[in-house]
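Below you will find the structure I want to go over with you.
Note that this complex is displayed minus one protein chain, with the remaining chains in position.
The block that comes next holds chain A.
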């Protein structure tokens, strides 16, 4: 591990400043995915034991403003509903221990409506299909205790149909393996108790090959490393229990240039059991504490009246 401590407070201040900053070019360009940003930022804060710095009421009321009639959430106020932002919204509320503010049946009906005949999921009404959306649907419904509302067997078989020659997964059947897609597919299989479909030795090998000479990780062969791949590769390795080599990975969250990369750097460090960072669950991508609270305690999610 690199010398020098993880400057938790510095990272926390950075994230809080990003949250406030809305008018510069960088912020406006990514305005439409603020819901993702909220998830990345708040999870990072929680991992660094700094979630208390956030105005929870403000965040929750903004999240709810992004919800549509359909039950789905958009990336920001005024933006269309999409499964990506629906998952992020649910994750944010889970972090803030406020899932009970949702009408879980309404949100799940939005997600259920996006499942197709072959088990795949569309991102929204316009029909783009991608295994990222399978992960979003499964993770979201699991957190809401509504997995029985989709056809899990078909969802699983669709994900499995995206398995490739190298044991990895792509975005649709026939698409090349990519670390991000692999995280989504392995995560979906983990949450549905279906990891026996994964050739763990083969995929584990491919994932370990992502490590380049500098110690960083790339997303697929012959590509450049990036800190976000550290998360996707590491969490996948951990879910399939092939992470013995992780000691050799170095990470530098100080080089992160945005909330996206800060989150992935800190989450990666969490998986490496870095001191001072809370443990993160590799499948739900939320702190273990949050996940345990949702699944090991009695149900606290309200159902529709």
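A few notes on this one:
In this text, a residue touches a chain if its C-beta (ideal position, glycine included) is under 8 Å from a C-beta of that chain, and two chains touch if they have at least 3 such contacts; residues count from 1.
Basically, contacts and distances are computed from a predicted model.
Of "Prolactin-like", "Geranylgeranyl transferase type-2 subunit alpha", "MMS19 nucleotide excision repair protein" or "Succinate dehydrogenase cytochrome b560 subunit, mitochondrial", only "Geranylgeranyl transferase type-2 subunit alpha" is the UniProt protein name of the chain excluded from the display.
Checked against the full complex, the one of A:156, A:233, A:266 or A:285 touching the unshown chain is A:156. Across A:239, A:266 or A:285, the residue that sits in touch with the chain not pictured is A:239. Residues of chain A that touch the chain left out of the display are 23-25, 28-33, 74-75, 78-80, 82, 124, 126-128, 142, 145-148, 152-153, 156, 164-166, 170-172, 174-178, 190-196, 201-202, 204-206, 208-209, 211, 220-224, 226, 228, 238-239, 241-245, 248, 257-258, 260-261, 270-271, 273, 279-283, 288, 291-292, 295-299.
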